[in-house]
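Missing here is one protein chain; the remaining ones are kept as they sit in the complex.
First chain written, first letter: the chains are A, B and C, and each begins at residue 1.
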Amino acid sequence: MAENKCPVCETRSKHREGEEYKKLMNRLSRIEGQIRGVKKMVEEDRYCIDIINQVSAISSALNAFNKVLLAEHIQSCVVQDVEAGGSEKIDELCDTLQKLMK
Amino acid sequence: MAENKCPVCETRSKHREGEEYKKLMNRLSRIEGQIRGVKKMVEEDRYCIDIINQVSAISSALNAFNKVLLAEHIQSCVVQDVEAGGSEKIDELCDTLQKLMK
Amino acid sequence: MAENKCPVCETRSKHREGEEYKKLMNRLSRIEGQIRGVKKMVEEDRYCIDIINQVSAISSALNAFNKVLLAEHIQSCVVQDVEAGGSEKIDELCDTLQKLMK
Partner (left out) sequence: MAENKCPVCETRSKHREGEEYKKLMNRLSRIEGQIRGVKKMVEEDRYCIDIINQVSAISSALNAFNKVLLAEHIQSCVVQDVEAGGSEKIDELCDTLQKLMK
């Protein structure tokens, strides 16, 4: 699919529209801030269990990010590929789920 | 236990020695860099599955960080508390594991 | 879709062919045997960690079963629904993944 190729580097690519793009970037900035927060906790000799709980929360935030991205991928890229008669995106999705469902 | 209280704020605290401290901070800096890498991927319209795989890898790195911290916590804080006749750290550990073992 | 309705109870249904059916049932019988094995371990006063490791292995086997079933579901039910112009199975898949990706 042409839409999945970047015009410059010719690798796989997907353009995300305004709202979707902004929400994804906001999530990532928040997660980046949380990581910096954990570094500060280590610097300040904070208690192990408190750090572990905070790192768990970040892990959940990353997982929530991946769920959003995967749902959007399925509802756009995968559906378009199947509608165009393709099976490549379906196979790729199944491969990815094998890795994500640990 | 005195060592688990911060002298300033009187909250729970743990001092980590040179090597241990440096390794934890290095892991966190690497993870922070990986998050910035994902932001760049979104900015560059990179393909969904490639981003999802990278976010999964960061999640594994956070989990590895938590495993290290938890093992160190058990081998120092928990053992010291039991040896001093306490049971509080054991109970707290069990509570934490209930949350971590999703 | 007619194929997804059971002719008798009119509820959702899917017929699985010979090989696929046999493999799924074999996996489940093996897992059932493993559960009975754990009951025997408890009866025989076996050591906690040995039981925990065995239960973890069963959990992995169940997860592997679910991965197979999900891949087959995507490659048959979901693809057929999209090809027929539907979006219901795609939405249901996304909902299910939200729950599976804990």
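Please note the rule applied: contacts are C-beta pairs under 8 Å (C-beta built on N, C-alpha and C of every residue); 3 or more make two chains touch, one makes a residue touch a chain.
Keep in mind that this is a model prediction, so the values were computed, not measured.
Peer 1: Need a quick check: the contact residues on chain B for the chain that isn't drawn.
Peer 2: 63, 66-67, 70-71, 74-75, 78-79, 82-83, 87, 90, 93-94, 97-98, 100-102
Peer 1: For chain C, which positions touch the chain that isn't shown here?
Peer 2: Residues 4, 6, 11-16, 21, 24-25, 28-29, 31-32, 35-36, 38-39, 42-53, 55-56, 58-59, 62-63, 65-66, 69-70, 72-73, 77, 92, 96, 99-100 of chain C touch the chain that is not shown.
Criterion: only the chains that are shown with their structure count from here on.
Peer 1: Could you tell me the distance, in whole angstrom, between the mean C-alpha positions of chain A and chain C?
Peer 2: Chain centres of chain A and chain C, defined by C-alpha means, are spaced 26 Å apart.
Peer 1: In chain B, which residues are in touch with two or more of the other chains?
Peer 2: Residues of chain B never touch two or more of the other chains.
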